[in-house]
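All protein chains of the complex are present and in place, except for one that has been dropped.
In order of appearance the chains are A, B and C, and numbering begins at 1 in each one.
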Amino acid sequence: MCMTFKLPTAVDGTVVAARSMEFPMGMPTQLAVLPADFAGTAAPAGGVSWTARYGVVGMGIFGRADWLVDGLNTEGVSAHALYMPGGYCTYRDPVGDGTDLAQVDLAAFVLGTCASLDEVRAAVARVNVVGTDPGMGFVPPVHCLVHDRTGSIAIEFHPDGTRVVDNPVGVATNAPFLDWHLTNLCNFLGVSAESPPAEVVGGLTLSALGQGEGLRGIPADYTPPARFVRLFTMLRLVSQAQDAHEAEQLALHLCNAFDIPPGAIEESMGGHLVPEVTVWDSVLNLSTPRYAYRMIGNPETYVVDLSSVDFTGPARLQELRSTGGFTSLTV
Amino acid sequence: MCMTFKLPTAVDGTVVAARSMEFPMGMPTQLAVLPADFAGTAAPAGGVSWTARYGVVGMGIFGRADWLVDGLNTEGVSAHALYMPGGYCTYRDPVGDGTDLAQVDLAAFVLGTCASLDEVRAAVARVNVVGTDPGMGFVPPVHCLVHDRTGSIAIEFHPDGTRVVDNPVGVATNAPFLDWHLTNLCNFLGVSAESPPAEVVGGLTLSALGQGEGLRGIPADYTPPARFVRLFTMLRLVSQAQDAHEAEQLALHLCNAFDIPPGAIEESMGGHLVPEVTVWDSVLNLSTPRYAYRMIGNPETYVVDLSSVDFTGPARLQELRSTGGFTSLTV
Amino acid sequence: MCMTFKLPTAVDGTVVAARSMEFPMGMPTQLAVLPADFAGTAAPAGGVSWTARYGVVGMGIFGRADWLVDGLNTEGVSAHALYMPGGYCTYRDPVGDGTDLAQVDLAAFVLGTCASLDEVRAAVARVNVVGTDPGMGFVPPVHCLVHDRTGSIAIEFHPDGTRVVDNPVGVATNAPFLDWHLTNLCNFLGVSAESPPAEVVGGLTLSALGQGEGLRGIPADYTPPARFVRLFTMLRLVSQAQDAHEAEQLALHLCNAFDIPPGAIEESMGGHLVPEVTVWDSVLNLSTPRYAYRMIGNPETYVVDLSSVDFTGPARLQELRSTGGFTSLTV
Partner (left out) sequence: MCMTFKLPTAVDGTVVAARSMEFPMGMPTQLAVLPADFAGTAAPAGGVSWTARYGVVGMGIFGRADWLVDGLNTEGVSAHALYMPGGYCTYRDPVGDGTDLAQVDLAAFVLGTCASLDEVRAAVARVNVVGTDPGMGFVPPVHCLVHDRTGSIAIEFHPDGTRVVDNPVGVATNAPFLDWHLTNLCNFLGVSAESPPAEVVGGLTLSALGQGEGLRGIPADYTPPARFVRLFTMLRLVSQAQDAHEAEQLALHLCNAFDIPPGAIEESMGGHLVPEVTVWDSVLNLSTPRYAYRMIGNPETYVVDLSSVDFTGPARLQELRSTGGFTSLTV
């Protein structure tokens, strides 16, 4: 139901992250630009007000450029709101003292005001994160993953308070909280890009039937724990990219590997089953900030170079390139 | 190390197949066009000569438009040479009576001369398939999968002779032969797009941690049996496409799900490890014949509409669009 | 639904095999003794008649000492009729020329007349194996596994005839035929008695949560392929026994590991579900012929030393020690 990861640093130093939005179709989403001096106002009445310092490009929902579920700022910090179902996510009650901030505000707030993970940690410590319904009919439970070129953190809403925890593996999916997933990785050590060697038993030679047996036991189902394990495993094994171009393409190949074909999984919503799909993927170059996305209905991937964006003026929204096809070729 | 599949027929009747080439980089490959009246000559001296009736578009190797590892003809028949390592593939000895045909000739031969699976069965029965080295340094073992709008077959080279077998599931990967894989599917029944319901044990409610647990037990490794099972499982579950556009896009999403990130698997070649990657994917519309491909180094997918191709003149080759990047967007 | 295996030879040269009868409760079974000069008559009218040369101890069904589903002869040859459902087993039609032998006769025939696997191969080549119903209400499909101190074979009833195949791994379960299982083992190479070493990722040390992770990916379900894989894997790893006593005890520990707790699996019989259980286990010392068994309802294991058995007189049956409990202890 969503994932994010950060690739190992490329040979040329480039750091690329990515994210998928795995959800039923239908949440209104647009490409959003928040200006560098964006004046933010949190959704809760009497909540946080802030003035941004950094321009942001990302995915705004329900017609709001500042309700970001995904985004990247000009300093190479990215934020990703991922679903956290199952009763784990527990928002605070509003306190009305100017510190209230809704979960839907969080990404715009930290990306607008923070240039590093340390600044994110400090910013989150100053606010009281409450839950609001952006228009879905319920208050969506989330956790917020943040990457920069140096590391990754998870902002989690525990029953006993908001926690900002280190994410040493740079991977996240959904429920439960990160510490459970990190422990679970201990069950999947010792994988290899190579198949195990042949064995001779009773004169019979048993050889791997092909490449890839070194990943035996890695699960292919789509539960959050299975996707976390599979993603972590692949990140351990993938070849280091040489440069920004290769790193961005590698990130897209990893997104491919987690693409959910429509129908493969379904969930009950409002009493009937709907397919959960990979609605979009984003690839984020944190070093030379570029924000790329690909929609389920269009095989093309579009990229915004943040250095080319006009981060003045009002916040703005652009329709996503949701439909498209293959490129015609003459032979 | 390669796969092919055929989607369930779309609501509008469109049938789409696809294939991935999973291999180390480096086999010289070009987009090939064989004219409708192509005069074919088999690689073995004194082998089969044939005159084609149908135009073909596909992937030619080692500079030869008629050495196809993948292709589609104007009648909606597709052929796919997939690797078959492990000592399973056993070619015939040449007999020199005009029936010898090399494995590298097979796809051009059947696609040029056959408009249906029955014609393929008959054509294969008339030839003696031997092995040749197209320039790889060894004789590549293969099996050849053929789809048309009505079904799928596998052409396999057993120690006791060539066999053309029905492929009721429309899926293939690599070793061993198809019957083993079909039996193996019996170990993976009962999957579901839905997660299992919650259970209460000792007052504790245990709920799925997210969607997708209905595929528990499906393997994620890259061995041929595991890919066969995973592909078959997805094909059982995917939503039926409405039309040709949706079906082609769905096929590409399935290819995505099997994309091998470089480094995830490696094989020993000539004494050192090289990554095995998804070098290219093809998507083949069998109803309104269109041949699409996507290269590992270019996220764009290119399509040739066979109705627009000039199938007269000599066979010809075109360089593949091997490199590319994201499409720039202004916001 | 049954298994058999042969342990690696002990340091002192002892060879021990074992078998479990996994079935719904209720098939009438008794401990059987066949005299060394037993005059055998096959179940089919006008079938094989034979005079035995070797005494046999085993499990007779339906009140017949010569309808053995399991047995051991004085020469250290053992035979085990295991279920082979799923339509694989195809018996011959009776021919009425004195060569017909029912599947229920097979074990008594080979154990009474053969002192080696070669003799078994020759004996089976001389008969025409048909199917009969010993009283179950249907003709039970089986295959027959034979061990001696030097090797193991499987007697299988294929649609195109009876095949006696080498069993280099000395393991058998149920459907499908042996060659499928042997190929399937190739998917489970590279297991280890040791857990994989710890890995450090992003400063986080990931260590195995305990011993035994080297067997990750081995299935625990009860299908015939899963039990074959798990049994083969354990046999590769177990410590070599020092002597006959240790080998017999090790065989029983392996049987333990495959004991099916009542209720864990059920099958539909006559329209309602019945538990399939491990009705009994047998442990067979092939070197100093001893036949031991343990019933589901009695934790004690009983052993018959074949050197102490009077193999003269008529065939005879003894009730199995089906019920029992723990041994009382005073402290």
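Just so we're on the same page, contacts are C-beta pairs under 8 Å (C-beta built on N, C-alpha and C of every residue); 3 or more make two chains touch, one makes a residue touch a chain.
These figures come from a predicted structure and were not determined experimentally.
*Asks:* Of the listed residues B:53, B:163 or B:216, which contacts the missing chain in the full complex?
*Replies:* Here the residue in touch with the unshown chain is B:216.
*Asks:* Check the options C:116, C:223 or C:287 and report the residue that touches the missing chain.
*Replies:* Selected residue, touching the omitted chain: C:223.
*Asks:* Kindly state which of the options C:66, C:156 or C:276 is in contact with the chain not pictured.
*Replies:* The one listed residue touching the chain not shown is C:276.
*Asks:* What is the set of chain C residues that contact the non-displayed chain in the whole complex?
*Replies:* So the residues of chain C touching the unseen chain are 1, 31, 33, 57, 85-86, 173-176, 193-195, 207-227, 230, 234, 237-239, 245, 248-250, 252-268, 273, 275-276, 278, 283, 292, 294, 296-297, 299-305, 308-309, 316, 318, 321, 325-331.
*Asks:* For chain A, which residues reach the chain that was dropped from this view?
*Replies:* 176, 180, 183-184, 187, 223, 225-226
*Asks:* Applying the definition given at the start, please give the residues of chain B touching the unseen chain.
*Replies:* 151, 167-170, 182-183, 185-190, 195-199, 201-204, 206-209, 213-214, 216-217, 232, 236
The criterion applied here is as follows: only the chains that are shown with their structure count from here on.
*Asks:* At the place where copies chain B and chain C touch, is the share of residue numbers found on both sides over half (same) or under half (different)?
*Replies:* Same; most numbers are used by both chain B and chain C.
*Asks:* Just send me the rotation angle from a CA overlay of chain A on chain B, rounded to the nearest 5 degrees.
*Replies:* In short, 180 degrees.
*Asks:* Just give me the whole-number Å value for how far the CA centre of chain A lies from that of chain B.
*Replies:* 32
*Asks:* Please report how many Å separate the Cα centroid of chain B from that of chain C, as a whole number.
*Replies:* 42
*Asks:* At least two partner chains per residue is the criterion; list those residues in chain A.
*Replies:* Residues 195, 207-209, 213-214, 216-217 of chain A each touch two or more of the other chains.
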